[in-house]
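Read the structure below first, then the notes.
Note that this complex is displayed minus one protein chain, with the remaining chains in position.
We just call them A, B, C, D and E in the order they show up, numbering each chain from 1.
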Amino acid sequence: MSQNLTHFDNQGQAHMVDVGAKDETRRVAVARGSITMQPDTFAMIRAGDAKKGDVLGIARIATIQASKKTSDLIPLCHPIPLTRVAVEFHLDEAASRIDLTVTAETVGRTGVEMEALTAVNVGLLTIYDMCKAVDRFMRMHDIQLHEKLGGKSGHWKL
Amino acid sequence: MSQNLTHFDNQGQAHMVDVGAKDETRRVAVARGSITMQPDTFAMIRAGDAKKGDVLGIARIATIQASKKTSDLIPLCHPIPLTRVAVEFHLDEAASRIDLTVTAETVGRTGVEMEALTAVNVGLLTIYDMCKAVDRFMRMHDIQLHEKLGGKSGHWKL
Amino acid sequence: MSQNLTHFDNQGQAHMVDVGAKDETRRVAVARGSITMQPDTFAMIRAGDAKKGDVLGIARIATIQASKKTSDLIPLCHPIPLTRVAVEFHLDEAASRIDLTVTAETVGRTGVEMEALTAVNVGLLTIYDMCKAVDRFMRMHDIQLHEKLGGKSGHWKL
Amino acid sequence: MSQNLTHFDNQGQAHMVDVGAKDETRRVAVARGSITMQPDTFAMIRAGDAKKGDVLGIARIATIQASKKTSDLIPLCHPIPLTRVAVEFHLDEAASRIDLTVTAETVGRTGVEMEALTAVNVGLLTIYDMCKAVDRFMRMHDIQLHEKLGGKSGHWKL
Amino acid sequence: MSQNLTHFDNQGQAHMVDVGAKDETRRVAVARGSITMQPDTFAMIRAGDAKKGDVLGIARIATIQASKKTSDLIPLCHPIPLTRVAVEFHLDEAASRIDLTVTAETVGRTGVEMEALTAVNVGLLTIYDMCKAVDRFMRMHDIQLHEKLGGKSGHWKL
Partner (left out) sequence: MSQNLTHFDNQGQAHMVDVGAKDETRRVAVARGSITMQPDTFAMIRAGDAKKGDVLGIARIATIQASKKTSDLIPLCHPIPLTRVAVEFHLDEAASRIDLTVTAETVGRTGVEMEALTAVNVGLLTIYDMCKAVDRFMRMHDIQLHEKLGGKSGHWKL
């Protein structure tokens, strides 16, 4: 195997990788994840709005805020000044499932996959938190990177 | 449907629920989640140690630290002084999968499910971060609550 | 003048006041503040909801989260585990003014005035942020404590 | 009304606005706010110094530190690397009022109004905190933007 | 050697130690540390006050604030609600040295040594920061615990 885990140096010691010589370019990452719940729970969320309890509106804010905390949560991540974060929910009634997609962007020296993924995870956790009193069987799943743009690896799609 | 989302008041407005009248009792929560990767990535992690690059050791620390940031990440969570956090990894070679189990405890007025789940999510994200240079197909899944002890709902197991 | 600023010791040096000997009792604080804007801006906010842009829903979440950051922002504040935070908006069309009231509670050794006031300030700032592209003349004002319950000073109302 | 709240997309969903295509230019914002108190309280603050209890010195530090936490407090704010923060107090004895002016600067893609305003709010809260044991009638008011420089809107003054 | 590092379990894995069964008792810790500098630098600090530049006043505030961030900085520390933090500076002109002593207290289940020590470290760093433009030879040293009270180990003094 010729590849290496870049977060470790030759002695196997963790470091924050040197990105000082990389160009500042536009970088985009799209990550997605899902939470599946009981049909009653799903119905409550779908019925919600600013009048009855807007679960997704609150999760959206937590998602955006979490993107800004990525380097505080993930030990070897570089601090990155995000230039855009967008959040999209898709509701699949047949599956009692909510899909959360986050697009993160920066103009910087390193990619923003972790920012997009961290945002997805915290967004799903926030949905979970607001519904946990009525449903203990919620499950978060299929959290992964879907697209990546910028840097030397160019455009990648799942 | 007689149940309600407790994070909203009668007008559907979000609030941090009043727990002031609840007793301070011992509360435990166990959450689990998994990350599945390519076999080469799995082999790299398994081979790792303090000499060659200890991915799981670092993920363990990020997991514990994240448990302490839960109320900062999840908007309506109460701040909770955790009294114990334990982290366990299980490596399933056949499936190229790592399972992460977190047990969180407090002596307090409200449960610690969100602390255990937030820790699991950030632990999986940290594994992802350290391996993303060699594998873009990692997927986080099956993140859910497995056990809960304390409070008026007593002992619950998935 | 016989009164002293308790945050300073006999030599005039700042300290975090000793509250170790105080009882843990229920403590409540109610704070309020207002933001006045141009009539068009006010109309936009009032028209908003989860479909058209829910300014107040987002401000509500920022308000609650800020209450948990008080001891991080105000140097001499004790860290306090809040047991309840509630947020209420009042819209006064004639005055193009939004009033924000926060009620904070704890069971602890010291009062929660600063938690309620910090939450009010950040809630008003969040409204400001979301409307600043259309109105540079917004003004925050009349931010003060309205009620306080618990501790040796008993019940106080403005 | 042709203007829109830029923090919401076409569907009315909150996002962190895309600033990636904007130029990095010098941007300045000046914000001001006031706290009015009882004359005795005002006298205590004015008498204070490093020997007797330096309320304003401590508030100044909290003000500067808060400017750095803006994007953590205000959900849709971009993280901005500030290049300068200056704080000025003006004491008006006749009115028993302290005015706090903050000037914030960056070289970046978006303005720093929220950084200056957040700093003002936390500075006033810190004065409040240190005097609350002797005065429950303090009131924060007239917090607003006074000047803005840089970006496509050029130079603006209240 | 019969003693063990309690932060590791039987398999040598790090955990946040279970303190749930411990009593909530009053706990005190006193830590001290020093910074030695060039005589000119020392003279500048000693001359400073709220008029000329109050290095120690600012360091005092940073010291108190850092005590509240201990569990965020030290991975396996429990979050602890401090009930008192006091800071004392001693200036030794002959040695061009400033000694910083912090006393931290809580009513809790675990000791506050780390809170006192973290506060000392950050206080010394803040002095360093403010003087680094005039002196690159400052050295921090003799940072250690001096006294500890409460818990099963009783009263201990260096």
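Here is the rule we use: a contact is a pair of C-beta atoms (placed from the backbone, for glycine too) under 8 Å apart; a residue touches a chain by one contact, two chains touch by 3 or more.
Just so it is clear, the structure is predicted and the values come from calculations on it, not from any experiment.
Under the touch definition stated at the start, the shown chains contacted by the missing one in the entire complex are A, B, D, E. Touching the chain that is not shown, out of A:V17, A:A43 or A:A133: A:V17 (per the contact rule at the top).
For chain D, the residues in touch with the chain missing from this view are 26, 57, 60-61, 64-65, 67-69, 81-88, 105-107.
Looking at chain B, the residues touching the absent chain are 48-51, 54, 56-58, 61-62, 65. Contact between chain E and the absent chain runs through residues 1, 3-8, 11-14, 33, 40, 43-44, 48-55, 58, 61-62, 65-66, 69, 72-77, 113-114, 117-118, 121-122, 124-126, 128-134, 136-145, 148, 156, 158.
To be clear about the criterion, only the chains that are shown with their structure count from here on.
Comparing contact pairs by residue number, the interface of B-C is reproduced by B-E among B-E, A-B or A-C, since over half of the pairs coincide.
Two chain pairs, D-E and C-D, are weighed by contacting C-beta pairs, with C-D ahead.
Centroids built from CA atoms put chain D at 16 Å from chain C. Look at where the CA atoms of chain A average out and do the same for chain D: the two points lie 31 Å apart.
Under the contact definition stated at the top, the residues of chain D that touch 2 or more other chains are 13-14, 48-51, 54, 58, 61-62, 65, 72, 75-76.
Viewed as a contact network, the protein chains fit none of the simple shapes, being neither a path, a ring, a star nor fully connected. The full set of touching chain pairs reads A-B, A-C, A-D, B-C, B-E, C-D, C-E, D-E.
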